[in-house]
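Only one protein chain is missing; all other protein chains are in place.
After this line comes chain A, so read on.
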């Protein structure tokens, strides 16, 4: 989905404060007693007590192994686990059996890249001469697995370049998506630039040549209403820990027809039907891709996170983050010697703003902000190529979420204003 003019009413001040009351960690201080301003939700989000409570309740009432055993706990745990699958599937608009639990989004992308180089993937198996298309703004998780897949299969990896404004250079796309293209894998929203990419346009072009579309939705599903079915992508990945849920759980969501056509990648218990000493047959998707003990407690907690987001309303969260994106851009722009890396307008953009402070290394920027209580990410954010594209090794990045206040942004901007002076740059 694109986010231009926002129809929904943004969360107002009181609603954001009410949300903050659910997040104990936001009330702590850091360093010399500064109140925490958490602007690193793009790396990992904080968890509300409802999510922590759900995990605790599950652990103290129903915890046990799922899909095995006839006892009461096993049955309750299985119900909770599968209910989580249903909730998450509905949340992103795919059928329930289109949701595969993974450890994280990285694993989901690796599973896809590995399956697509297996000869048993049939019509989908990558071959020499085929092309895999990514973009220059990908997180390493949606780049390196495709580099490896290309190397294994003899396919060629290509990428959509970026404009200086930090958007995909769409003028190049018609040449890049051609009859050799078999996979188009791209970020819905960039974890560095904040750019929201035109999914429908890319999907239409990919479909026209019969290529699979794989969406890295890590930075969109937590922040925007996303209907994967309506977007028409073949597969997508996202991650629990960026959407108020726990670490250790990710989602590989796909149209079931695709999953059933792909061979398993990790094998062992839970994913098989009949096993002899020589061979085995595999269950249907999604179980075929869930070898070994699944992340049961994490799934239960992720369900609580999705329920929380649903209650607040993704459209209202998106509208609020649209405001935050504008506030962050204006704030960063008001500080002399600071340059935004990424689009400098809030249209089709998330509230993730990477920036460069002239003459001061991002590590030092992060340290000065931390002393003021402000937590931002510094480094290359697992996306070295996009940094290289904009002529830097690393950047600082502020990323907001539904619990971010206007005052948080003001504190951040104020602290940012002191950085260059501290290091004697003027």
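Convention: contacts are C-beta pairs under 8 Å (C-beta built on N, C-alpha and C of every residue); 3 or more make two chains touch, one makes a residue touch a chain; residues count from 1.
In this section, contacts and distances are computed from a predicted model.
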Omitted chain, identified by the protein name its UniProt record gives, among "FeMo cofactor biosynthesis protein NifB", "RNA polymerase ECF family sigma subunit", "SUF system NifU family Fe-S cluster assembly protein" or "Cytochrome bd ubiquinol oxidase subunit II": "SUF system NifU family Fe-S cluster assembly protein"
Residue of A:63, A:282, A:390 or A:423 in touch with the missing chain, whole complex considered: A:423
Option touching the unshown chain, where A:31, A:268 or A:293 are the choices: A:31
Residue of A:380, A:397 or A:420 touching the missing chain in the full complex: A:380
For chain A, residues in touch with the removed chain: 31-32, 360-364, 367-368, 371, 378-380, 384, 387, 393-394, 422-424
